[in-house]
Structure formats: structure tokens, C-alpha cells
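All protein chains but one are shown in place.
Order as written gives the chain letters A and B; numbering starts at 1 within each chain.
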Amino acid sequence: MATLVLDQLDLTYPDGTRAVKSVDLTVEEGEFCVFLGPSGCGKTSTLRMIAGLEHPTGGEIRIDGRVINKLYPGEREIAMVFQHYALYPNKTVRDHFEMPLKALRMPKEERNRRIAETAELLHMTELLNAKPRQLSGGQAQRTAIGRALIRRPKLFLLDEPLTSLDAKLRLETRTALKRLQEDLQITTVYVTHDQEEALSLADKIMVMHDGEIQQIATSYELYANPVNLFVAGFIGTPPMNTVPADFVSERRDGIVRAEAFDLHLTEQAAHAVQAAAGDGRLVAGVRPEDLIVTEPGGERELGGRVTVIEQQGDEWIASIDVAPGTIWKVRTPRLDTDELQTGQRVGLRIRPGRLRLFDAISGAAVY
Amino acid sequence: MATVQLDHIRVDYDGKTVVHDVSFSVDDGEFAVLVGPSGSGKSTILRTITGYAPIDAGTVRIDGKDVTYAPVRERDIAMVFQNLALYPHLTVRQNWEFPLKAAKLPKAEQAKRVDDVARMLEMTPYLHRYPHQLSGGQKQRVAMGRALVRNPQLFLLDEPLGALDAKLRVEARSAFKTLQRDLGITTIYVTHDQIEAQALGTKIIVLNDGIVQQVGTPETIYDNPSNQFVAGLFGSPPMNLFDVDVSRDQGVLIAHRAEFSIALPPHLDIEGLGSGASTGAVLGVRPESLRLQARPGEDSIAATVFVVEPTGHQLIVDVKIQDLIVRVRADRGEEWIATLTPDEIVHVTFDRRRLFLFHRSSGDRVA
Partner (left out) sequence: MSAAIPANQVKHRGRRFVWYLPAILITAVFAFPLYWIGSMAFKPARIVQNYPPSFRFSPTLDNFRQVFDSTYPDAMRNSLIIAVGTAVFSVFCATLTAYGLSRHNFRRKDNLLFWILSLRMLPAVAVIVPYSRMVRWFDLQDTYAAMILVYSIFNISFSVWLLKGFFDEIPKEMEEAARIDGYGPWKVFTDVAVPLVIPGIATALVFSIIFSINEFLLAFVLTQREAVTAPVALTNVFITTFGVNWGGLSAAAMVLVAPVIVFAVLVRNHLLRGMSFGQLD
């Protein structure tokens, strides 16, 4: 159990690429922190610097206040689970569990006790003598987790550990992992490119892009109030619908004018836009579930033709061409909308308070 | 355009029957999806249609014509493989011309077809690129394009989106569905992903162990699964399934287990179950048909929170009724649920109109 602090952490490769740019982050004791971003965003490099497998070119890494930049990986009291588990084909599950304990020069009885305990925790007692090729994907994954946890590390690092599992198992393992972390209260850093995984697991999410921090927030906050267009587009499947629009002041409130339709702003939103003092060029964004299908409206009202309908359990995801070349997706309960047909014209209404506005140039959230 | 009809197909492999008596038909212009876990025989069935897999019994008809033993090239089929199988040494244009050259089409016609497909798939700017210069999504479109340039009467796809990451897959999915609809080409699509099957198909064929479990529209499959297997395969997260004892008490059926008892609605009736008698069954309830409340209400069952997983637009909460884990899906609007912590007490109610009951021995649904 420990607090992890990254202070102005920087990584520049010999060829001049700056993979990580001045990252500041605090992970509290017992917290589950997820680094999220597309491939090449610097999340894995950051994790590898914490593990000691990569050497920062600037900044500090502190565990419980102590700078660990110069320590060898084995001296950092950390544990790591790799994407492809990194199991040794010639060693049994027991051997895998025993290896880190041997490195600590732990006496034999103590080792056996720990192995039995960890195997029990992960439901692997029966499998201790199996070799990796005899294990299923989920069991191999648990072996990797067991090997990491058995030395009771201060910090638990995971690099895309669920990627090689199939969809069903991934879901199950995700839940099991979250429960395990909550039970053990171990400070955890987890790297993934899968936004749903991040949202479901994390106490705190750090979104990265091009080596820079975009936003650090809880799942809930990240989904509801993305700080910029990148985060808005990265979080959510389907992602947030967006359209370029210009702000037009009108009496007390205002409207944003897109190519094919106008959206009315609340007083608060209009204020926020005016306060932001941009040039009025915005991008409007709405999440698919914040749109409600209605009867087709008049000219310059939001709506369009249904191009595709995709079922998702008790819901439909309908694609609607709200403007030439712009398709918005709407999530709508299937049971309430008996009559939605491909090709049909529909109107759309935005749930109150759910319209988001971003600056068209910087991408930063305005409201 | 074509129809496909499979009659009592059987395929043996190494002395074992991997496809048992499979019959189904696909109408002209229909989008059929074969879905099942790995080893369910779905790819083998696809290969009987292409002619790659030898058939041990039954007939395959395309447009009414028996092609059971016809060679592959006489079937006028186009296929897209999971690994895409692009030629790395050829540009996009050359990859697409390849099947046209085999068909000995005049040069001008080849160029026209390639240009048409490029426009359709929005690949015109990339025609001179090599596969390694393309992104994952673009490669996938090249594979589709190679199949489409031939104007085949039948389009077969074997997990074509499997190599894409989650986000791209969702985009590629709706783009492909739109394309299929616009071209009106009869399509058979193999996947293990139930979400993909629901989103794409106009007809879903569910397979397990080489046996057809159910054929129907996505709505039918989700709302009226014919057996426990289908019920458990579809939905994210999938349906909760509990072993229960069903008994009749004053004309009303009661499902009972150690953790809870619930009176079943009249449409779930096991015929021939006398008063006082009881029988084993499986009770199914989808996560969205359960509700969480902070305070006890009518018919509510007390439970403790096990894990809370926000996934953006919704929350998946695993609660424990004693030792029984039950998955509940809630809307993100219910903010109090997002802040629940493990071991807190909540109250669960079942939506009694949306319960399913299955015979324990056969797994068939009690209608």
C-alpha cells in the first residue's frame, strides 16, 4: 500500500521523440488509477517508467515520498502484469508463484504458505502443477496476477491485461479484478486503450494523448463533462455526436447555428460562451442517449433521415443524417419506439442540460 | 442477387460430427448472421457454402440450384476473411484488380469497377497505397472492396471485424450495414460476438455444438430466446440465470431458492405441474429488468453491493443476495448508484413481466 506521485515526468527518446510530456499525477493509497488513451499516447511508457523498465529523461517518480528514479525494477517493491502474461512455457503455476519469493530469499515454509494462500484467493489450488499450455486464457491471466500479487507489492501495475481474452471472459475477469483490488486495497495503476474498461474499473482515470495529460477525473465526471473534444470523442461507444456551429446572440439567451439546424442555448450556456470570449466558432456535442426521437420538426430544427438501425439488447442505435455528410447516433429504448424504420424522417430533441459546447479552434470545453 | 438454402447439412471431421443436421434459408437481399461460441460449427457451415468444406450429408442450394459438390469458382461467391488476406506486394488498386484479371475483364471495365468501389468505400485517395501504409480500418475496407468489385451474387464474411479495436469495430459495423443495405446483396456473416450479430443481422442463426439453436430476427432472439443457451449468449451483460424449484401454490407458480422466492406471472406456466408438486427449473432475468432502490419496497429483496462498474451511459452493479451474485443494469441518470461502495445494503426488485423460465433438463423455454 502506497501513494504514487509523478512529478513533471518526461521521456524523450534518443531520436528526439518526446513520448511523455511533463506528466503530473498523484495516485492515493488504495486507489485504482487507469491510464487511458489511443496507442502511442504515452500511457505505456509512463507505466514502464514507474516499473523501472524505462528511464525518465526528466522529473521524479515517488512512492510514499521516496524518489525511486534510480532504483532497479526489482528494488521498487512493485508488481506488474503484462499484456501477454509473460508466462514461462517450461514452468508450472507453482514455479511462477515461487519465483518472486525466491528472489526475496524467503524461507521455504513461508514460501509454501504464501503460495497456498494466493492460489486459494485466485481459485487456482487445483492448477498449481499445471504448465501454461494446459491453462485456459482466464487461468493464464490469474497466474500472471498471482505472480504479481504474491510478494505483496506496494504498487500493482497492469499493462492491458485483458486484451488477449475473449469478450465474455474479459467482462468476467474485469469484475473479478475490480473486486480483488477493492478487497486487497492495493494501490493500482492500469493501462488500457479500451474506454469501457477504464470507466468500469477506475476510481480515477488519466486520459492521455500525444504524451500529454488531457483530463484526470472519475468515470462519471469524464463521461458527463469531458474537458475537450478529444476526450469527448474518445469516451463512449458510440462516441459523442458533434457538429461545427457558430454562436449567435439573440435577446437574453442565444443559439448555435450549425449548417442545417439551430440549437437553442440556455441562459447559463449562453453566458458561458460569452465569458469564454472566443470568436464564436464552436463545436456542439451531444451523447447518443441524450437525444430523444420525436416527430419531424420544421426547417432548421434538429432531425433527419434514419440511415441504419442497430439493435443493442433492449436498445436501438439509430444513425440519423442530421446534415449532409454528418451522421448522428441516437440510443433509444427499443420497446418505446415500435415504429422506427430505416429511411424514415424523424426529429430529435436534446435532453435539457445535456448539450456540450467546445471551442472550434482549441477543442476546449466551453460549456 | 441470390437466395441460399441449406437442407439437413452434416459435416464430419476426423470421425466426429461437427455440424448436425443444419437447415436454414437466407432470402434475397437478407443479412444473415451465424453466431455462436468457438467450436460451434459456424465457420464450417460458411465453408460448406463456399465449397471449401466437404459435406457428408444434405444439400446446399444457391438460387435453387444444387451446388453441394460444385467447385468453388462456379458458385459466384465473394468472401472476406478475418485475417483480411491482402496481398502485401500489391497496391489497393492492384489488390482489387486481382479478381477482375482472373475473370478476364477488359481493362476499361476493370478500372471502372475499381473506381466505383473506391468511391463507395471512400478509398479513392488511397488507391495507390500498399496495405502496410493503411490503418486497420482502411485495410478492412480494402478486404471488403476486393470482394465487392466482382459484383458477386452472394457475400460471405468470416469475422471480418475481428482484427479491429473496439471503437473502430463499431464504426465499421454501421458503415458496412449501410453498404449492404444500399447494394441489396445477400450476405452471410459469421461472428462470435453477440453484440455484432444483433447490430447487423436481419436474421440471426444461433449455433452451439454444431446444432441450430434458434433462427429469428434480432428482436425475437433477444425478447423470446427459445432456450437457456440463447438467453445466456445474448445481452451485455448477459441474462442472469438461477436454478430454482418451481411449485404450485393455490394456482400460482412460485419460483423458490434459498436466497429468495418469487411468484411467477401467469404467462409462465408449467403444464401438468400439480398443486403441491415441485420441479427444477432455471429462472432468467435480464440485468435491465432488475431495479435497485435505496429503501426496501414492495417485493424487494435486500442485497449487498459487490462491485459497481460504470460503463458510460449505464452502470453495471453486481449485488449479492446472500452468496448469490446478481447483475443489475442501471441508467447513468441514477447518480446515487454510481457512488455506491462495496458491502452497502440495497434493495432489488424483479420486473415480473419480463421473467423467463427454462426447463432444467432440456434448457427449453417455458412459454
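Heads up, the rule we're going with is that contacts are C-beta pairs under 8 Å (C-beta built on N, C-alpha and C of every residue); 3 or more make two chains touch, one makes a residue touch a chain.
Nothing here was measured: the structure is a model prediction, and the numbers come from that model.
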Identified contact with the non-displayed chain, of A:Leu6, A:Ala79 or A:Val346: A:Ala79
Options A:Gly16, A:Gly65 or A:Pro89, residue touching the unrepresented chain: A:Pro89
Residue numbers in subunit A that touch the chain omitted from display: 51-53, 72-76, 78-80, 82-90, 99-100, 103-104, 147, 151
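Criterion: only the chains that are shown with their structure count from here on.
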Distance from subunit B to subunit A - Cα centre to Cα centre, in angstrom: 26
List of subunit B residues in touch with subunit A within their complex: 38, 165-167, 170-171, 173-174, 177-178, 181, 192-193, 195, 198-200, 218-219, 222, 234-238, 286, 288, 306-307, 309-313, 316, 318, 332, 335, 338, 342
Partner subunit B, residues of subunit A touching it in the complex: 166-168, 171, 174-175, 178-179, 182, 193-196, 199-201, 219-220, 223-224, 235-239, 287-289, 307-308, 310-314, 317, 319, 329, 331, 334, 342
